[in-house]
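Removed from the display is one protein chain of the complex; every other protein chain stays in position.
Let's look at chain A:
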Amino acid sequence: MKKIILLIVVLISTNSVAQSKYEQGMAKAFELWGQQKTSEACQLFERITKAEPEEWLPPYYVATLEILGSFGIKDEATLNSKLKKAQEFLDIAKSLSPNNPEIIINQALLNTAYIAFDGQKYGMTLSGKNAALYSEALKIAPENPRVVLGKAEWDMGSARFFNQSIEPYCKDVEKSIELFNKEELPKFYPMYGKERAQQVLKQCKKS
């Protein structure tokens, strides 16, 4: 009996060690990110991806960091290499967590990085895809503030292009802020966006 208890204790503690290893790793990666050491953070997320083949968050963050880092790059080969890597990791995340709205909107962000680089070359096919991705994400998660905000911003972009009013989308931004306030998320879950929503809302009020 005693032996069994001991065994259980040992098992649990090993398990909790493994758990905390993941948590430690993730926390460390976020700390690096916070210190602007993005490439180190990205590499750590990459290692965690390989060590924890069941978790979708590490590959999601590898992709996120690569996508964010690709905006503003002037050399197409570098851009392409970074976004190819981002796509690879986003695909890993997708296979671990299908129909995940966070991953879907990240895919739209990845496409946006291509469009921002060369609208003529990538705009025609990718902007249609993005519109579809945002609709899909909204269908799955109408209450996810990042999805609501992402779709509103995308719609505003095209409305601005055609000199149309962005007014109808401002309501969505307001709604996203309400949702952000209500939101309670598991640890390490993507939670960005509230500040962005407030910025966008300011533009709404200006116009």
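Points to keep in mind about this one:
Going forward, a contact is a pair of C-beta atoms (placed from the backbone, for glycine too) under 8 Å apart; a residue touches a chain by one contact, two chains touch by 3 or more; residues count from 1.
Going forward, contacts and distances are computed from a predicted model.
Its record in UniProt calls the unshown chain "Outer membrane cobalamin receptor", which is the match among "Substrate-binding domain-containing protein", "Sarcosine oxidase subunit beta", "NADH-quinone oxidoreductase subunit J" or "Outer membrane cobalamin receptor". When you scan A:E46, A:E153 or A:D172 for touch with the missing chain, the hit is A:E46. Mapped onto chain A, contacts with the missing chain fall at residues 2, 6, 10, 21, 24-25, 39-40, 43-44, 46-48, 50-51, 74-78, 80-82, 85, 118, 120-125, 127-129, 131-132, 134-135, 158, 161-164.
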